[in-house]
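Each chain you see keeps its place in the complex, though not every chain is here.
Chain nomenclature is as follows: A and B, assigned in order of appearance, with residue numbering initiated at 1 for each chain independently.
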Amino acid sequence: MHLTVYLAGQIHDDWRQKLKEQASEKQLPIDFVGPMENHDRSDNIGEEILGEQPGPVFKDDAASQMNNLRTRVLMNKSDVVLALFGEKYKQWNSAMDAGMALALDKPLILVRPEPLHHPLKELSQKAQVTVETADQALEALAYIFDKE
Amino acid sequence: MHLTVYLAGQIHDDWRQKLKEQASEKQLPIDFVGPMENHDRSDNIGEEILGEQPGPVFKDDAASQMNNLRTRVLMNKSDVVLALFGEKYKQWNSAMDAGMALALDKPLILVRPEPLHHPLKELSQKAQVTVETADQALEALAYIFDKE
């Protein structure tokens, strides 16, 4: 038994790296996948491939094509989706990813600090698991494999 | 031919009422449905039905049950989902609703002012239609019925 977990959420710090290291220490048979974490490259990937676009809306649309291709292919390959929300940023991508995971019937683990419980209450109620930290999410994933 | 359209988005002003009136003037055969727009009732509906809960997280969870039941039943009945984003509020519910619409393969119309194009670029790229105002969304809906 081997699991693939998609890590949705902001790409401004190294929370994914920490999670992977912890999972590695626990020797969990999990592959983690996720979006491009280099923020500038994520914003520029459309023009990198297609060349200059006629303005910022079109530049963004070109980049989104590529980012959405990546998310979609990797989410299709995943057994579980983990979506982490923090106190900064709009994070609408994360909420959209979470909504897609729900409707695709992929089990969703929502990670959010308690002060965000109110704006995320509907999402939390629909998630399979809601926790407050990435560490707790990893414990929930580890529990899938525990023998006793 | 008759359509049902779910109106996702913030519930702090009367944009849904205006949209319905315009559709009525144009005599479009569309039923609009959506979330509870009385904000206080939406927040309190859990305790209204289940009685007092042991704190704000649990109060929110109780309310979300009821709001999610409503959204889910009505979205299942809908042919199109319209999600409106404005410059205020976190609107994670709207993004989750949009994500669910996408994954349920319900055509999605995204309405957002141009200054929001960057944080919504992935959602926009996946929507069937992206426009800037609710009026434009209504024109897109009207076009479905136009003979010439």
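What we mean here is this: a residue touches a chain if its C-beta (ideal position, glycine included) is under 8 Å from a C-beta of that chain, and two chains touch if they have at least 3 such contacts.
Computed from a predicted model, the values in this text were never measured in an experiment.
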item: Overall copies of the shared sequence [whole complex; 2 in view]; value: 8
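Following the convention adopted for this analysis, only the chains that are shown with their structure count from here on.
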item: Separation of mean Cα positions, subunit B and subunit A [Å, integer]; value: 24
item: Parts of subunit A lying in touch with subunit B, wherever the complex brings them together; value: 56-57, 60-61, 63-65, 67-68, 71, 85, 90-93, 95-104, 114, 117-126
